[in-house]
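Questions regarding the structure given below will be posed in turn.
Here's a slice of the assembly, chains where they normally sit.
By written order: A and B. Residues from 1 in each chain.
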């Protein structure tokens, strides 16, 4: 029997939605699916390194780079963000319950050999460069996504 | 021929998105699909009883419980919420057109034997307890969702 696959498009740059994506992805990998998370638009922010990386950019691209959150732990909640109080509260609750942070979920995904793909069209558009993203990330476009998804057992847009 | 299945993850706590989820779910049930709505994160708020239920909680969990909307009719719109005017306007329009409210859509889902599942991990995290949710709700985690979805005809994340 062919290996089933789970293909998630992570469009959102919200902390909670990215958590949901990675929890499902890690679950599917444990279920022995071939799993790919295709990060596009704001979803790429989850893959940014936390430190500022020196790269040459145009003015607008530089502004986007500064305005967008740098790395998983800087993402905001989709809901109840309330001047940043929400993410603090939820991280407090997560710590209390020993839940994994988004950073830990991403590390687990890498250990489980989940394909973390960054959308090249978005990177072009927002002026993001490979040096700014986590090591091990793959680069592809919508055609590659479709080639995976058309045989996918579980396809989600998050 | 095997019965087809529709598996919806309801992540959002927005009134309109929950409506969309339940309209698709009720349609799929009428289409003779086996239908499951897996409520996770803010989506669980649609399943809360409207009355305040006395349960023991930690301080933060109590705060979450108070801050989050209690039950289907308390949810906000994803769009045009404008200080609460949006949901009022849309409920007025819905009444005029005899459209079903979210509460009625949930009742219809229960009559059609749609599986309403609440994500146990989220309940743990936000400190929600079974007594606070509607009767007949089932409790499961991401593994149960994947077991259904990997054979699903229609899988959506809302």
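Assume contacts are C-beta pairs under 8 Å (C-beta built on N, C-alpha and C of every residue); 3 or more make two chains touch, one makes a residue touch a chain.
What you see is a predicted model, and the numbers here were worked out from it, not measured in a lab.
Of the identical protein chains in this complex, 2 are displayed in place, while the full assembly in this structure file contains 3 copies of the same sequence.
Everything below uses one rule, namely that only the chains that are shown with their structure count from here on.
The angle of the rotation carrying chain A onto chain B, fitted on C-alpha atoms and rounded to the nearest 5, is 120°. Centroids built from CA atoms put chain B at 25 Å from chain A. Considering their complex, residues 4, 6, 16-17, 20, 23-24, 27-28, 30-31, 33, 78-80, 89-90, 92-94, 96-97, 99, 153-158 of chain A touch chain B.
Here chain B touches chain A in the complex through residues 9, 11-13, 40-42, 58, 60-61, 63-64, 67-68, 121, 124-127, 142-143, 145-147, 149-152, 155-157, going by the rule given at the top.
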